[in-house]
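If you scroll down you'll find the structure; I have some questions about it.
Only a single protein chain was left out; the remaining protein chains are all shown in position.
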Amino acid sequence: MNRLKLATVWLDGCSGCHMSLLDIDAAIIDVAGKADLVYGPLVDAQEFPEGVDVTLVEGAVSSQEDLKKLQKIRSRTRTLVALGDCAVTSNVSAMRNGLPVQKMLQSIYIEGVSAAKGVPTDGVPALLPQARPVREFVKVDLYLPGCPPPAKAILGVLGDLLAGRKPDSSAKLKFG
Amino acid sequence: MAQKKISIRIDGELVGATEGMTILEAAEGAGKEIPTLCHMDGLTAVGACRLCVVEVAGIGRLLPACTTPAQDGMSVTTVSAQLTRYRRMVIELLLVERNHVCSVCVSNGHCELQSLAKSLGVSSVRYPYNYPRLPVDLSHTRFVLDHNRCVLCTRCVRVCAEVEGAHVWEVTNRGIKCRITSEMNQPWGSASSCTNCGKCVQSCPTGALIEKGFAVEEMTKRHENISALALAKGARP
Partner (left out) sequence: MTRILDINAFSEVRERGLAKLVPARARIAVGMGTCGRGNGAEGLYHAFAEQIDRGGADVSLASVGCLGPCSEEPLVSVRLPGRPLVILHRVQSSDVTRILHDVATGNVTPDLAYCKIEEWDHITSHIKYGAAWPELRNWDEVPFFRGQKKIVTRNCGFVDPDDLEEYMAVGGYQALYKVLIEGHPEAVIEQIKASKLRGRGGAGYLTGNKWEFLSKNKASQKYIICNADEGDPGAYMNRNEIESDPHSLIEGMIIGAYVMGATEGIVYVRAEYPLAVHRLERAIEQAREYGILGENILGRGFQFDISMVEGAGAFVCGEETALIASLEGMAGRPRPRPPFPAQKGLWGKPTNINNVETWYNIAPIVTKGAAWFTETGSTKSAGTKVFSLVGKVTNSGLVELPLGTPLKTLVYDIGEGGIAGKAIKAVQTGGPSGGCIPHEMFDTTVDYESLAQIGSIMGSGGMVVMDEDNCMVDVARFFIEFTHSESCGKCVPCRVGLDKALKILNSFTQGVATHEHFEVLEDLGRMIRDCSLCGLGQSAPNPVLTALRHFRHEFEDHIVARRCRAGVCEELVLSPCENSCPLHMNIPRFLQLYKEGKLDEAYESVVIDNPLPASTGRVCQHPCDNRCRRQTLDEAVNMRDVHRLIADSVFASDRYEELNARVVARRFQPSGRKIAVAGAGPAGLTAAYYLAMLGHDVTVYESKAEAGGMLRYVLPEYRLPKDVLRKEIQLIERMGVKFVFDTRVGFDLPLHELDDRYDAVFLSFGTWKESWVYLAGTELKGVWPALPFLEAVARQEEILLGRKVAIIGGGNAAIDSARTALRMGAEALIVYRRERKDMPAIEEETLAAEDEGAKILFLAAPHRIIGTPDGHVKALEVVKTKLGEYDSSGRRKPVPTGEIQRYECDSVILAVGEAVDMDLLQASGLKISEQKTIEIDRYSMETSRPRFFAGGDVVSGASNLSNAMGYGKKAARNIDERLMGVRRWAKLFPEFEYAQEAPVQPSESRRHHPSQLPAHERVKGVEEVVIGLTPEEAHEEACRCLRCDVKAVGGR
């Protein structure tokens, strides 16, 4: 049987969803037995590979870079899973959305600090006007809300996908 | 006064009820659950959230169970693919209207909107989020009004008027601009008619009306007590 190509990606989120993924504990050995983790913060790969079977996307789309990355991922992924509230609803990432970007940066990096005032520009991607959920930009195949989604739920979905079943996340999950 | 007994069919099952009961009351009496949000036992039903819409045989449109009187011989369907789809859409619409950031909400885990989303299987929302910029009224010494979490169920308005008799709350503006407002648009803290009883806070289904001093997930509400009080007082006209 072909081994599943699995990727994870971390956009505008806190990495909590990835922590929850690691929380599946020993079960990760089973997963590793059936799938190759080909890309993600846990893997040392520079370029998102072609022909990925499943990508778990954590975080909202908040910057130009997030958007480009997401579009590439979508074009190279068969099943895209929005992992966690930020990816599904934008969640905490969206709490900045009521403020115009410039004003927000101003209040954080200039008004909010006493020393080294200045909005960082080098090496940081331009922010989008608002942080918005993944589905507003690309097609999402499966939603796994939760802040973070419980490890069991992630494992359930991964288990289904690894076994070639259509995962059903709707019944067991909640926001927050 | 002896009330006339009637019987209606709910999802095929014959259920006994008393004349004057709503479909919702009849269903609850028979142990059937219809999702509700704006409804609260003891308060006037307003039929605003539309979660409790049901199909009634012979009537071409959907009717809210909370305000429609049960009639002898009526046949009601409370669960169908269409109803579930519509109910999910109600929840989706409420989730995009304001800023429901569950993970940082003091009502996380004790929120009716959240649990309805869960029970109705809403795992994502198909509509663009509004992300409105809304104020939080911290002027009251004990309570907080956070418009970000409000679903405009108007339980606070009704409980204050019908049970407490203080009439602090009203809905101002119209359409998407509607807001709950205290005493002629004064900060809650300066609303002289407020008796600080907290019934509104206890009735609120979400984290919109909360007590100060609670952290995330800590705020629990006691609607049942308020309902019991309201029923005892016979507030509902």
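Letters A and B mark the chains in the order given here, with residues in each chain numbered from 1 onward.
Rule of thumb we're sticking to: a contact is a pair of C-beta atoms (placed from the backbone, for glycine too) under 8 Å apart; a residue touches a chain by one contact, two chains touch by 3 or more.
All values reported here derive from a predicted model rather than from experimental measurement.
S.K.: Specify the shown partners of the omitted chain in the complete complex.
M.R.: When the full complex is considered, the omitted chain touches B.
S.K.: Check the options B:A30, B:V104 or B:C178 and report the residue that touches the missing chain.
M.R.: B:C178
S.K.: So one chain is hidden, and I want to know which residue out of B:T68, B:S182 or B:S203 touches that hidden chain in the complete assembly.
M.R.: Going through B:T68, B:S182 or B:S203 one by one, B:T68 is the residue touching the chain not shown.
S.K.: Tell me, which residues in chain B touch the chain that this view leaves out?
M.R.: Counting only chain B, the missing chain is touched by 45-50, 53, 61-62, 64, 67-69, 85-86, 89-90, 93-94, 96-97, 126-128, 130, 151-152, 170-171, 173-178.
Following the convention adopted for this analysis, only the chains that are shown with their structure count from here on.
S.K.: In angstrom, rounded to a whole number, how far apart do the mean CA points of chain A and chain B lie?
M.R.: Result: the chain centres lie 34 Å from each other.
S.K.: Provide the residue numbers of chain B that touch chain A in the complex, in ascending order.
M.R.: 95, 99-105, 108-109, 111, 114-115, 117-118, 121-126, 128-129, 131-134
S.K.: Would you mind writing out the residues of chain A in touch with chain B in their complex?
M.R.: It is residues 82, 85, 88-92, 94-95, 97-99, 130, 132-133, 135-136, 140, 143-145, 147, 169-171, 173-176 of chain A that touch chain B.
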